[in-house]
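Everything on this sheet refers to the single structure shown next.
Only a single protein chain was left out; the remaining protein chains are all shown in position.
== chain A ==
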Amino acid sequence: MTVILGQLFTGVSIGAVLLLIALGLALTFGQMNVINMAHGEFIMAGAYTTYVLQQTVTDAGLSLLVALPVAFAVAGAMGVLLEWALIRRLYTRPLDTLLVTWGVSLMLQQLARDVFGAPNVQTKAPDILTESTSLGTDLSIANSRLFILGLVVLAVAALTAALRFTPLGRRIRAVVQNRDLAAVSGIATGRVDRLTFFIGSGLAGVAGVALTLLGPIGPTMGTNIIIDAFLVVVVGGIGQLKGSVIVAFVLGMLQAMVEYLTTLSVAKVIVFVAIVAFLQWRPQGLFTLRTRSLA
């Protein structure tokens, strides 16, 4: 029984990680329809930011907290640069965007290799985040996982609130629903695009900080992540945040339960089969936004 409870939490925490890496993408891909293959490298940038900060701020806990906003700004700035330099010229050519951003992702990987070296680097986590909270005799929950769960809840809440209640959020939604109408209503769509991209890429940076608690920090870490992130957004449905949220946790739970009963390799296969079957049934994803402009 305790094992099942432990697995339930594992499922939730896998979901939280999935959601965290997909959240930025839900904004740039989900809302703006930009296929940004370099999203994984923005996550990597966030992780390396944590590493660099720790060289100066040696207290592990403090540097982690400082890293969150700094990584948001660094990855966000990279996103804005990418949008300004390349993507805005390609809004009508989605396939070219895919190729261009993939090229950018390869360049960023090589850059990381040249600057930080090919081997993985390590960061020191604050001691409290390497321990676990005990719930009863055999059940314990990893603090790092709790931290990530908290972080993702905060990020989703902040993003939802921003989209729903702020003027910027209204503008983003307006541009997503009907770009031309928004433009004639006096919204500077170009600037809204750039801001959306800043927030979406910044969230990738935050995800990168969180991932330093769980896995390796290296030049290729982004490539392992990007597929999962796209899966969540595609299955969740373009143009909606709640789809991604639900799908991330459902996939996390499915993965954890199937893996517990079988093996990791089999669980991955079954999850993919489930996704393919689901997309056959609902090619547009879990939720769809009814608009005139989106095909």
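Please note the rule applied: a residue touches a chain if its C-beta (ideal position, glycine included) is under 8 Å from a C-beta of that chain, and two chains touch if they have at least 3 such contacts; residues count from 1.
Here is the rule we use: contacts and distances are computed from a predicted model.
Chemist: Report the protein name recorded by UniProt for the chain absent from the figure; options are "Nitric oxide reductase subunit B", "Urea ABC transporter substrate-binding protein", "Hydrogenase" or "Malonate decarboxylase acyl carrier protein".
Modeler: UniProt lists the chain left out of the view as "Urea ABC transporter substrate-binding protein".
Chemist: Have a look at A:55, A:265 or A:280 and name the one touching the chain we're not showing.
Modeler: Considering the complete complex, A:265 is the one touching the chain left out.
Chemist: Pick from A:103, A:119 or A:150: which residue touches the chain that isn't shown?
Modeler: The one listed residue touching the chain not shown is A:119.
Chemist: Need a quick check: the contact residues on chain A for the chain that isn't drawn.
Modeler: Residues 2-3, 6-7, 10, 13-14, 17, 118-125, 129-132, 134, 138, 140, 142-145, 213-216, 218, 221, 224, 255-256, 259-260, 263-265, 267-268 of chain A touch the chain that is not shown.
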